[in-house]
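On to subunit A.
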Amino acid sequence: MLEISGLTIRYGAFLAVGSLDIVIGKGDIVGLIGPNGAGKTSTVKALGGLIKPAAGRIAFRGRDLAGVPAHERITLGLSIVPEGRGIFARMSVEENLLMGAYAFDGADKAARMRRVYDLFPILAERRWQAAGTMSGGQQQMLAVSMGLMAEPEMIVLDEPSLGLAPIVIEEIGKALIRLREAGVTVFLVEQNATLTADVSDRIYVMSNGTVLHHGTAEEITRNEDMLGALL
Partner candidate 1 sequence: MPTELVLISTLFTGLMLGVIFSLVAAGVTIIYGSIWMPNAANGQFFLLAALALWSAAVSWGLHPVVAALLVIGASVPASLLLEQMLIRRFYDVPNRNVSYFVLSLGITQILAGLFSVTYGVWSDQFQIPPLMAGITFLGPFPVSNSRLAALVTGVALLAALFALLRYHKYGRAIRAVFQNRDAASLRGVNVRAIYRLSFVLGNLVVAAGGVLYAFAYSFDLSVSWSMSITAFAIMIIGGPGSVVGAVAVGMVFGFTQAIVSAFASPTVATFSYLGAMLLILLMKPSGLFAR
Partner candidate 2 sequence: MNRTIVAAGLGLALVTPQTAAAADQESVKVGFVTELTGPWSFFGTACVAGLKFAEATLNPPGKRKIEFIQIDNQTQPTQAVAAARNLDIQSKVIALSGPTSSDTALAIYGYAEQNKVPFLVPVAAFPQLTKPGTRYSFRIEPNAAGWGYAIAEFVAKQKPGAKIALMHSDFALMRAISAGLKYQAAKKGLKIEPEIVFPQGSNDATVQAAQVLAANPDYVVVVGAGGFDNTITNQLLDVGIKPEKIIHPYGMATQVKGWGKRSVGSLYGTFFDANLDTVTAEGRKFIDDFKAQNKRLPSYVENYCYVTSQIIREVIDADPKAGDDREVFRNTLSALKSKEVTSGIPIEFDKNGARKEYIYFMQIQDVGEVEYKSKPVFTTNWDPEIIPVYDLVK
């Protein structure tokens, strides 16, 4: 589904990501963990087309994304939920969801909205509330829902657990598993190793812009020393 090879990102003289390789197959849940400043968010931004990589190739469903502008990537089936949730704080929940389906003019938006309300019933209750006034957990549910309004092939989540209570994180984790059951590929970029390990099939561990380890969730969690040192 997604193939990242040799991805390199620079800010001026500063090397944020150096020759990153990640492969994600269809229907997988793949985690990317690493400490602050490891280059995770830069990688997500490159996926979204918000920054131009210095080198490397990103291919989505076999297609090179290099020439595809940011706003067209969602129509290819790649939906990204950025760090900090990427919701529109002064819009209502419903307006946010409509923005989620912005690129899909012909789609049955009411039906899509019903499906995300099924996934997160609390959002249906709050549909007229301004998104910025909801709790952090509800905002994160909204962010994921916006990503799903595109009915994507693959969803990328950047730090969905940031600043959330453990019980809410658990709920998010359950939602991810239901997504996989629905056939959506998930790329979970996280600092929270527990959440990632709970839901992912495979995990990439990233530090200082490169992949340090790569393996199944069990392999990675077993190596607790390394995780402790990293996170």
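Here is the rule we go by: a residue touches a chain if its C-beta (ideal position, glycine included) is under 8 Å from a C-beta of that chain, and two chains touch if they have at least 3 such contacts; residues count from 1.
A word on the picks: all candidates are chains of the complex that A comes from, given by their letters.
Quick caveat, the model's predicted, so the values are computed rather than measured.
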{"item": "Interface partner of subunit A in the complex, by touch - 1 or 2", "value": "1"}
{"item": "Residue ranges of subunit A touching candidate 1 (in the complex, touch as defined)", "value": "48-50, 69-75, 79-82, 86-91, 95, 98-100, 102-104, 132, 146, 150"}
